[in-house]
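In this view, the complex is presented without one of its protein chains, the others remaining in place.
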Amino acid sequence: MADEKFYNLAGPFDLNHIAQLVDAKLYEKSEPNKVIYDVAPLDKAESNDLSFLDNPKYRSAFKNTKAGACIIHPSQIKHAPKNLSLLITEDPYKSYALAAEAFYPTIRPEPYISQYAHIADNVQIGEGCRIEAGAVINSNVIIGSYCHVESNAVISAAVSIGDDCVIGANSSLSHCSIGKRVKIYPGARIGQEGFGFAPSITGHTKVPQLGKVVIHNDCEIGANTTIDRGSGPNTIVGQGTWLDNLVQIGHNAKLGRGCIMASQSGLAGSAEIGDFVFIGGQVGISGHIKIGDGVKVAGQSGVIKDIPPGLTYGGTPAVPIKEWHRQTNILASLIKSKGGK
Amino acid sequence: MADEKFYNLAGPFDLNHIAQLVDAKLYEKSEPNKVIYDVAPLDKAESNDLSFLDNPKYRSAFKNTKAGACIIHPSQIKHAPKNLSLLITEDPYKSYALAAEAFYPTIRPEPYISQYAHIADNVQIGEGCRIEAGAVINSNVIIGSYCHVESNAVISAAVSIGDDCVIGANSSLSHCSIGKRVKIYPGARIGQEGFGFAPSITGHTKVPQLGKVVIHNDCEIGANTTIDRGSGPNTIVGQGTWLDNLVQIGHNAKLGRGCIMASQSGLAGSAEIGDFVFIGGQVGISGHIKIGDGVKVAGQSGVIKDIPPGLTYGGTPAVPIKEWHRQTNILASLIKSKGGK
Partner (left out) sequence: MADEKFYNLAGPFDLNHIAQLVDAKLYEKSEPNKVIYDVAPLDKAESNDLSFLDNPKYRSAFKNTKAGACIIHPSQIKHAPKNLSLLITEDPYKSYALAAEAFYPTIRPEPYISQYAHIADNVQIGEGCRIEAGAVINSNVIIGSYCHVESNAVISAAVSIGDDCVIGANSSLSHCSIGKRVKIYPGARIGQEGFGFAPSITGHTKVPQLGKVVIHNDCEIGANTTIDRGSGPNTIVGQGTWLDNLVQIGHNAKLGRGCIMASQSGLAGSAEIGDFVFIGGQVGISGHIKIGDGVKVAGQSGVIKDIPPGLTYGGTPAVPIKEWHRQTNILASLIKSKGGK
């Protein structure tokens, strides 16, 4: 079970209740009244635990699990150990997420404003907020209800933040407007000046960065991720877009809704990304290009041209993923045919 | 216009005045007495706004702009909409920068030392400085005049900082000497121990890191960028060099004057970079190599050998950029000729 120092276990729940909670069906021989006390990974679960199988890499752990019940896709029923209760769903990972949330419900922190937070006079803070010691909130900031500003976060003048946000420890926000239910992880940097300059051998000239960062509702911004403000246009992160840790978003870049950027990927200035685009780890996307809706980009790729909607790309420079695999295969076969030194 | 919560608009100015400010010439039919109230991008500008065209990607926006005036290169005159006043210059981006600075002049923050800053007794702070709440300044630190130390920045013992610097929120500085007019962005880490060790299967031995970081005048150090101190020699960032966000500079590395390193690029230990070198995003440069003056390196390249002055390189391992383009073309043609699976 999860370390009780850090997590509070709810429940127990019977399988019938869980099946309803997670939008799954109990498989025929399963016991609807069986009581489940916790969630656990396949290889750690015991007879009172609920587990799940999503990535087929873990099928052998599934075959040997001692869990009391397991959430699986219908295609995995045939691999199930005898006597294991099964919850069947098209999306086992999502169903597991809902079950885990039931056993370990998110607890809204107690409202509280630390006397050691530094809060300017003309600040609006909604009801139910928690502001920790060392947080700094400057003049004309507006913070919605039920927000949690963690220790040593710095919120610069005139920033606005919607309801139900978390502003992580040691993060810094300036020149930005943040929607509702946004989670900013520790150390994220939002709204600093973009990297805009007119280069010259006599000294580069800074171009004033006069825009802001707009983060829409339901976004997550990872630890130590950096989002520069726009130079005139704004830098925009669309609704429900999630950025992992150490991601870079350049000035004027626009991300649509529901995008995912994995760790250490970067979006250069003025790039435009559609909706539901998935960008792998360490990918680089050049400035001033457009990526269509639903595009996927494989990890470490370098995208230097527009990509039409719906395609999957890979490699540097990025090409359709099948071409990239062929390049790799051809290189491998050339080595075998030519030997090489 | 820029969000007035964050920016203060100056002006208005007539075109004649602007042309002088930005070192441009008014094109023949333009109206010298036309009054301009603001700057704006081509697609947002209205009849009282000044805009600019630099990147030819935006030429169609230029052709359709409703701006009152536009800064352009002489080669673009033929694409200008009728009745648009034109300011002609060899460097439109620089001229725009100067215009934007006139409309939104940088405002030096009010001098002030927060009672909630933690400042050791034996610290020298020049006139006109602003030190925000939560900033920590340790013993024997020397700070020049007109510096702005933002909230929760940590300046360790004996660090020296020249005049007119900005030390960003939540940044940390130790074992370093910073020149004048240097801007350290939020979350930058400067002067921590380098990654130097003698590896061994019985446990790696740390090599004491006895140098410092020297940052010369007029540098910018991006958000969450890390610069390790030297192991004995110093790590050096030359005058007017600008580092973007999330850049890594290893111990003993030396950057010359006027270099640019784009986001997520890295310089390994003891690398030596000449003057006016431009390094693209996510580039990696190996340790102990030399890059000559004026070199350019394409994004995501991996440089593992010295590069002579003036050349442009790309790829991993990096080769002259034309060779890299040929590699890419040959791979593409092999796919077509061989099919591949």
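For clarity, chains are labelled A and B in written order, and residue numbers in each chain start from 1.
Keep in mind that, in the parts below, contacts are C-beta pairs under 8 Å (C-beta built on N, C-alpha and C of every residue); 3 or more make two chains touch, one makes a residue touch a chain.
Model, not experiment: these values are computed from the prediction.
One of A:His17, A:His73 or A:Lys94 touches the chain omitted from the figure, and that residue is A:Lys94. The residue from A:Gly258, A:Gly274 or A:Gly287 that touches the chain not shown here is A:Gly258.
Remark: the omitted chain is touched by one listed residue; of B:Pro56, B:Pro74, B:Pro105 or B:Pro208 this is B:Pro208. Hidden from this view is one chain, which touches subunit B at 118, 134, 136, 140, 152, 154, 156-158, 170-172, 174-175, 187, 189, 192-193, 195, 197-201, 203-208, 210-212, 224, 226, 228, 232-233, 246, 248, 250, 264, 266, 268, 282, 284, 286, 288, 302, 304, 316-317, 319, 323, 325-327, 329-331. For subunit A, the residues in touch with the chain missing from this view are 2-3, 5-7, 39-41, 44, 55, 57, 91, 93-94, 96-98, 100-101, 104, 106, 114, 116, 132-134, 150-152, 168-170, 185-187, 218, 220, 222-224, 240, 242, 244-246, 258, 260, 262-264, 276, 278, 281-282, 299-300, 316, 328, 331-332, 334-335, 338, 340-341.
FYI, only the chains that are shown with their structure count from here on.
One simple way to say how far apart two chains are is to compare their mean CA positions; for subunit A and subunit B this gives 28 Å.
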